[in-house]
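Here the structure comes first, spelled out in structure tokens, and everything after it is commentary.
Some chains omitted; the rest stay in position.
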Amino acid sequence: MRTTAEIAAQISEEFSLLESWEEKYDYLIEKGQNLPEMPAELKSEEHRVKGCQSSVWFATECREGRLYFQTDSDSLIVKGLAALLFELLNGQPAEAYATVDLSLFDTLGFWRHLSSQRSNGLTAMVSFLKSAAEECAARMGG
Amino acid sequence: MAKSISEARADFPILSTWINDHPLVYLDNAATTQKPQAVIDALRDYYTLVNSNVHRGNHTLAIRATDMYEEARAKVARFINAAHPHEVIFTRGTTESINLVAASFGEAFVHPGDEIIVSQLEHHSNFVPWFELCRRKGARFRVLPFTADGELDPEVLKGMFTEKTRLLALNQVSNSLGTVNPLETIIPLAHANGVPVLVDAAQSVQHLAARDVQALDADFYAFSGHKMYGPMGIGVLYAKEYWLEKMPPFLFGGEMIDQVSSVRVTFAQPPYKFEAGTPNVEGAVGLGAAVDYLNSFDWQELEAYEESLLVYGIEQLRAIPGLTLYGNPRRRSSILPFNVEGIQHYDMGILLDTSGVAVRTGQHCTQPIMDALSITGTVRASLALYNNREDIDALTHGIRRVIKMLKR
């Protein structure tokens, strides 16, 4: 399996080929549409990330120290971001979540829209995943 | 001679900003309005020539600052036609004004078993303070529902008044739907039932000529400076002298004190009794400048201009396939709330921003309205006096572009 750094570099390159905002958003949204479908019954309050202006759900599963997840959102843009997180992190060792470098999102230009707002967007999603990963790592350790 | 509205745009320096390689199209005015140069200059001049603490100083600057602060109060009093300047209390904004009434009027006049009525059209700032007051006091919190058109029905309200009703709280214009509520019917109805009325004027005082508190006979009238072209951090609570005299203080310290010892404290007269601590003199002076700015227009022309722009906006939006415009009130002011089928409001907002169009998306601090409409939020475009048809066209053009982008 590739490292998160390798995956991030590839996503960055993909986006760097796109020129306008429109193209970037287009591509992001396409990413979201290619996500594996999340079963409706998993979209529960418990799996909802609090503080997002739009709804986004993550259902996580810890297997042999690796964290897997399914995700969906009612917003195409948020879903696209969730898809990038999925590409980057799904199935990675739990420890990789703690140290993941999110500067990728800066280069995409989406970050500002989604991170600066308090407990909104990316920050909330990432910290939701990180705490699931911590639990997962703890289970291995314990 | 009044200034023409068509000249207004040039008074607002921020409107020549570019956003994402497009000229800014600012349609988030219900959240906060931009400031004319006259207001920005008033702040600079205050700090460059006058700044001082007010009231208890005897030196020249302190006296000038006090004069300016009290003149701002008098300007605001004239703006809403209060009977006395001391009926105008400076607060931080609408939210603080309403909380002041909930704490102070609530302390004195609301008891276990009493009832408070709020409308379902309210901003959280005119909903939660009453909810919490009722919880604290063991009073009953009653909600006047809105109709399918997004209006309040005076007939339904009539049936809700009881002997125990202590206050009715509602807005003049809904920040979420733009409904102009028929205060001319509702306030007399409430008074006929012995119920005082608090009016949240955060979305009306900058748009409607009907802000004469004596003509409306409002008991309390609350609004924010930052939504009427003035600075942030300043707002107003108007209250009838009758109530101010009966209400206990809200916060304690500074100018609101008369005498203090470790066994006895007495308080100053209104408005000072309700203005604890160093007031925001800068904010008051800036608000005064905003009032002057607004008064430089002919109010009839201003209302007519905003009305026609709104009508144009409604027409243009309704022409977009799949677009739902929320609410259908007899009279609407400045607010255009909508969704496009299949497109999340949040996505619409983010994508409109890529072409420089600033709108707000989400619940707009009116979750009860969203729940009643069974939606998670709306896109809200909201107008100010400097907007024009080109802004509306940029909005509708942007919406069509987003639709094309997302619906292939």
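Here are some notes:
Letters A and B mark the chains as written, and numbering starts fresh at 1 in each.
Throughout what follows, a residue touches a chain if its C-beta (ideal position, glycine included) is under 8 Å from a C-beta of that chain, and two chains touch if they have at least 3 such contacts.
Bear in mind that the values here come from a model prediction, so they are computed numbers and not experimental data.
The formula for the complete complex in this structure file, using the labels of the chains on display, is A x2, B x2.
Heads up, the rule we're going with is that only the chains that are shown with their structure count from here on.
Centroids of chain A and chain B (each the mean of its C-alpha atoms) stand 38 Å apart. On the side of chain B, the complex with chain A involves touching residues 20, 344, 346-347, 350-351, 353-354, 361-362, 376-377, 405-406.
Only residues 21-22, 25-26, 29, 53-55, 74-78, 113 of chain A touch chain B when the two sit together in their complex.
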